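A single protein chain has been omitted; all remaining protein chains appear in their positions.
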Amino acid sequence: MHALVFFSKRLSAIVVSLAAVVTITFYLMHSAPGNFLEMQQVREAMASLDSKGREAQKQYEIEFQKRYALDKPIYVQIGIYLKNAATFKFGPSFTNPNVPIEALVREKFGTTLQIVLIGLILAIVAGVPLGVIAALRKNTVWDYGLMGFSMIGQVIPSFVIAVGLIVIFSVMLGWLPTSGWGQCRHYILPALAIGAAPIATVARYIRSSILETMEQDYIRTAFSKGIPEARVILAHALRNSLIPLITVMGPQFSFMLLGSVLVEQVFRIPGMGSMFVSAAQQRDYPMLVTSTLIFAAAIMLVNLVVDVLYAFLDPRIKLE
Amino acid sequence: MARNSDASAPVLDVQGLHVAFRGEAGLLKAVDGLDLRVEPGEVLGIVGESGSGKSVSMLSITDLIKKENRDTSGTASFLGRDLVARDLLKMGKEELGRIRGKDIGFVFQNPMSSLNPTMRIGAQIAEGMLHHGEATRADVKEKVVALLDKVGIREPEKRYIAYPHELSGGMRQRVMIAMALSCNPKLLIADEPTTALDVTVEKQILELMMKMKDELGLSIIMITHNLPVALNYCDGILVMYAGKVMETGTALDLVSHPGHPYTKALFSSNLELGRRGTRVEPIKGNIPALTHLPSGCRFHPRCPMATDKCRNEVPPAMQSAGLSDHLTFCHYPL
Partner (left out) sequence: MSPSTTTPGQGPGAPGADLASGFPAAGSDPSDEMSVPQYGGMAGLRRDWRRFRRNKLAVAGLAYILFLFFIAFTADWVAPYHYETTNPPAALESSSVQHWFGTDELGRDMLSRVMYSARNAIVVSFGSVLIGLAVGAFIGAVSGFYGGILDIAVMRVVDIMFAFPQFLLLIILVTAMGRGLGTMFVAIGITSWAGYARLVRGQILSAKNNDYVEAARCLGSGNGHIIRKYILPNIVGPIIVAVSFGVPAGMLAESAMSLIGMGLRPPMPSWGNLISAGMMQMYGFPHLVLWPSLTFGLTLLAFTFVGDGLREIYGKE
């Protein structure tokens, strides 16, 4: 019952926030100088239209306005948009009038999500063991080396890491492609670039968490039962460090999702990030608003899932 | 390694135990020359203020306290279930691991923080039993439930899958006891087992420990700063101060004629033991810093009867009232 109340409360908060995000984006776009049509006109003008052509262009513009409800006041536009968004219908974009946005989103978001999920998995399968090693080898060269590296990994932005990876693995060693999409080898560098900071964050978190946990009374109890150190660390210390790790992963997910905007640019990956940037550059408002909405919704939902999972896994936490 | 089938051989025989920690402030001498013997079936109380070295000594011989910067010397001969006396201090990690939890059980002070908060009670008890081969996957649940029942936990089936935070403090300590006794140990080391509990619960827990002792033929080392508890439940008592033994004897001897001024001071500073009409006198001063221990008798700066001899010479063991097992480490025993 509590969980249900919690869930509906959080969900309605998410819906309100998303509506606010959409509204802000709409107003900002409305106030932007230049619009899609103007930019298109410049291109058309280059083809030097005759009077007949100009008439057709005018007709086209009126139809365009009507089609995208641009002739209506902005709050009506927002209302229409939100109503359709509730059923996951976003209509066509300016640049691609024949395909509904939701179809594009499904494809592009899938691409982005693949990179982010690989990054997330990397963060855990690499970050956790690295953190355990650093904790076990506390105050040794191993520890200092690992922690130094993870400091750098946390601070250097993903797109700089991406460039570094390309220079090393593509330019110097020639092992992996610099760009392209579709094959396995295309995933490696982007996922590493986007996962570097999360790996580092997880490793640092696990290290400090294990060291802190090893000081706990219940660890002494575990040792007093005579069970071997490896089991104490894995079954008691690491286990209790892994549960709060979930709360660390929520922000890491947002970080990677937004980082994908840049990493996709560097590797020329046709994902959500690239779609967002080109929508902004081309003043393709329906596309821009929808991409923003999808990004924001993904982040909020993941945070909700993290909270629920945490409560589910830690018997002491109650949903409130 | 002598095979010792003599029934009266001590379960634990500690000789000349020294424990020191190398710290930034210098060498911290936590235990300085401790001798003690625990006979089969005996309850030995180690009494002292915090920082007297009572917990550190027991946790050091079982290697349950920080290893870095710790120097431990002396011998701690333990008579296991196989009736072979071995020196705990000479054991490697693995050998000690076979003794801890199996031959020696532990109950710690704070039952909330001493139980893993994210592990079910049953799993925590079962862990040691499975490891030491006291139970198999098939029968472990049954055995744990029986054990929970034995230590007085109602609805043991239900508690088996409970988490520590769902239980009261007294119940949690019962769980700790069940865990400590799960492998039928020879010795139970109880480190301030009731300090964190209410007075009413305290009595129940102590009674439970005594009952278990009788049933299982245990020896118990009870570490406590609570003098009345030690006097009520222990056979022998060892009074420690600043890492050194001040006095040792039977509980009865200590009450009837305490030999050391410190023991006497402990009696008169205790509210519960004070008789009507006698003044409760707090012991003046503070326990010394373990990095800067006083010369001679450790207690001399706070002793009302200290002389130059006390300041300069470490007192030898003196027999009190002609009893060979009542020793007082004082130049001027009372």
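Should a chain be cited, it is by its letter among A and B, assigned in written order, with residues numbered from 1 in that chain.
Quick note on the criterion: contacts are C-beta pairs under 8 Å (C-beta built on N, C-alpha and C of every residue); 3 or more make two chains touch, one makes a residue touch a chain.
What you see is a predicted model, and the numbers here were worked out from it, not measured in a lab.
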{"item": "Chain not shown, its touching partners among those shown", "value": "A"}
{"item": "Sole residue of A:L120, A:V266 or A:A311 that reaches the chain not shown, by the stated touch rule", "value": "A:V266"}
{"item": "Among A:K108, A:H236 or A:R283, residue touching the chain not depicted", "value": "A:R283"}
{"item": "Those residues of chain A which, in the complete complex, touch the missing chain", "value": "17-18, 20-21, 24-25, 28-29, 31-33, 151-152, 155-157, 159-160, 163-164, 166-167, 170-172, 178, 254, 257-258, 261-262, 265-266, 276-277, 280-281, 283, 288, 291-292, 295-296, 299-300"}
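We adopt the following convention: only the chains that are shown with their structure count from here on.
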{"item": "Centroid spacing, where centroids are CA-atom means, of chain A and chain B in whole angstrom", "value": "56"}
{"item": "Complex contacts: residues of chain A adjacent to chain B", "value": "216-218, 220-229, 231, 235-236, 239-240, 243, 313-316"}
{"item": "Chain A partner contacts - residues on chain B that touch it in the complex", "value": "62, 64, 93-94, 96-102, 105-106, 108, 110, 113-119, 127-128, 131-132, 163, 165, 176, 179-180"}
